[in-house]
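Every protein chain but one is kept in place in this view of the complex.
Order of writing sets the chain letters: A and B. Residues in each chain are counted from 1.
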Amino acid sequence: MRLSDIPAAALTERIAAGLGLQTGPFRFLVQSSEAGVARGLSQLYADFEVGPFDLHDFHVSIRRPAGLRRWIRPQVEFAMDGFSPFIPLPADHAFAQLEWGMNWCIAAHAHHYLMLHAAVLEKNGQAVILPGDPGAGKSTLTAALVLSGWRLLSDEITLIDRDDGQIVPLARPVSLKNASIDIIRSFSQAASIGETALDTHKGSVAHLRPMPDSVLRMDEKAQPRHIVFPRWKSQALLTRHPQDKASAFIHLASHAFNYNLLGPLAFRLTKNTLDTCTCQRIWYSQLDDALAFFSELVA
Amino acid sequence: MKLGCAELIHALTQPTSMASLSPTQWDLLLRQARAAGLLARLAALAQQEKNVDQLPKQAWHILEGDLTFAQQQATAARYELRLLDRTLKKLDTPVLLLKGGAYVALNHAASAGRFMTDIDILITKAHLQDAESALTAAGWMTHSKDAYDERYYRAWMHELPPMRHMSRHTLLDVHHNLLPETARIRTHPEQVLASAHRLPGYHCLYVPDHLDLILHSATHLVYEGEWGHGLRDLSDLYLLFAPHVHEAGFWQHLLARAHELNLQNPLHYVLVQLQTLFGLSVPVAVARPLPGRGVPYLMTPVIRLGVLSFHASCRTWLTPVAEFVLYVRSHWLRMPPHLLIPHLLYKAWKRRVSEKKSQD
Partner (left out) sequence: MRTLHWRIPPDASLIWHCWPGEHEYVLYHGAANQTHQLAETAGLFLAFLASGESDPDHFQRMLRDEGIEQPEEVLAHILEALHQLDVIEPIDAA
């Protein structure tokens, strides 16, 4: 059953009681009475498979903590099985808090996978990894690729399966910040963007709904074929620059979520990924130039 | 009282039972194990039983992930021991590894799937200052939170504050006794050192005799102020006992040693918990209640509540009461009254200040 199959009133009730949600290989049990969470899930997770499931990877909740802050400038708190890793946030950031919380659950615990801090998308059977450096414009690029026929595997956490080195999709909503929200809104009519959370610690934050095809194919792993380090440079024409694999290795390892936890396995998985991938940097300013480059890369 | 974590404890004592759990049971078990710090231990036990294939793949992925992490920490600890051996051999005195460090060095079953956060070593008080100098020269720095903490350790507890390596960020606790000098129970570290065994392949590292490993682990558990790891510590103890319970003379030797070291009380409390929770077979004469005072009878249910405090599914309305009692008691055991009250007041004040900050 898909989330969109549940009528609105029933959905609110089910989330309040705890809704099972399948995202890639993970089953979350999401519990919240916040209207913002129900709206966000309803719009952005419409195509996702829902429970009930017997066994979940993570039990998460978004709730108002006890005390005066329930009513005066209300706050909400994310918790995983009763543990709250973050400070409470304003209640109108509830959905953003849920997304960050779900990222945290995966990045802090899913050590069956080597987890890189990178976006990853697939076209023509080839997965392209985009490591997430500041100034890369990664989330804008990722969203534009999603709206240009690329299958979304992940916008933030790239999961590499320890058993076969393949990329395992999450296909969750793409997080957008500040200027990129409007850029993507005007980029395509098909862009379905959720509510904007204003004045978060990252500025304004909103999420792009993943295309149905990406969600329906979340069971389909992909072979990593290319690693591209993008850099947004004002008014730059697109230029390609070589990137040596030894340095790329160190970069990926030092920005991965759990490289140090996996010991020699991490080294082998990272090395195997670099073995099968081309490796380069690009500088760009125009989104269309970048999209053309990526199309050509996997042609 | 029905045990909310019966399946978890059963899995720890009979790992083959994991193969017959339903997905719904796994859902609760995994959450409890995670809260108790026992996911990796369950994974190690399942691997030892060679029945990983019979577990749901989703469950095994969660278990295996944590096991890899724990194994990596054990590797890091072994390397750390190598470097400590190099740094401290010039002191020409035995360096005794305690608890996790000893288990890892011995490749003991109790090290399987156990997360190591810091290394504990014991050396004689006479060598403490030289040890601190040698460690400092090798890049270790004392790591107190503030001047108050520093005083707590040095002047009041007569211990070195915890040390942290400046580039590897590993943590080291250097002790000269099994309990703080100010503790109400006096114990005898020189006797533990006398029975210790030198580790082959190292210059100055030693491990306690198997009886002392058990007694120290029991003492640490019972003196602990925070009980989030109580169940894990009991699991370690269960594994420490397991190879010996049917050995001729084991129980007599253990009791005798406990008397020698003045650690009968912690041993008693731990045996009761292992018997009632883990089903360890303890001879009647050994598990007999302590003579005299009323307090020890109350301690058993209080400790049990503490051990089971790690997850909402196992907590009751009494749990916070028990936690408070155990917290105060652990400080009472470590510190004389004239230090205890100001210390607790200071800690309460600090906690209130930091809570207020996070609310603003």
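Criterion: a contact is a pair of C-beta atoms (placed from the backbone, for glycine too) under 8 Å apart; a residue touches a chain by one contact, two chains touch by 3 or more.
Because the structure is predicted, anything quoted here is derived from the model rather than measured.
Screening A:G18, A:P74, A:P90 or A:G263 against the full complex identifies A:G263 as the residue touching the chain left out.
In the full complex, subunit B touches the omitted chain through residues 72, 75-76, 78-79, 82.
On the side of subunit A, the interface with the absent chain consists of residues 244-247, 249-250, 253, 259-260, 263-264, 267-268, 271, 274-275, using the contact rule stated above.
Simple rule for what comes next: only the chains that are shown with their structure count from here on.
Subunit B contributes residues 22-24, 26-27, 30-31, 34-35, 56, 58-59, 61-62, 64-66, 68-69, 71-72, 75, 311-312, 358-359 to its touches with subunit A in the complex. Across the complex, subunit B is touched by residues 25, 27, 54-57, 59, 69, 81-83, 87, 109-113, 258, 260-263, 265 of subunit A.
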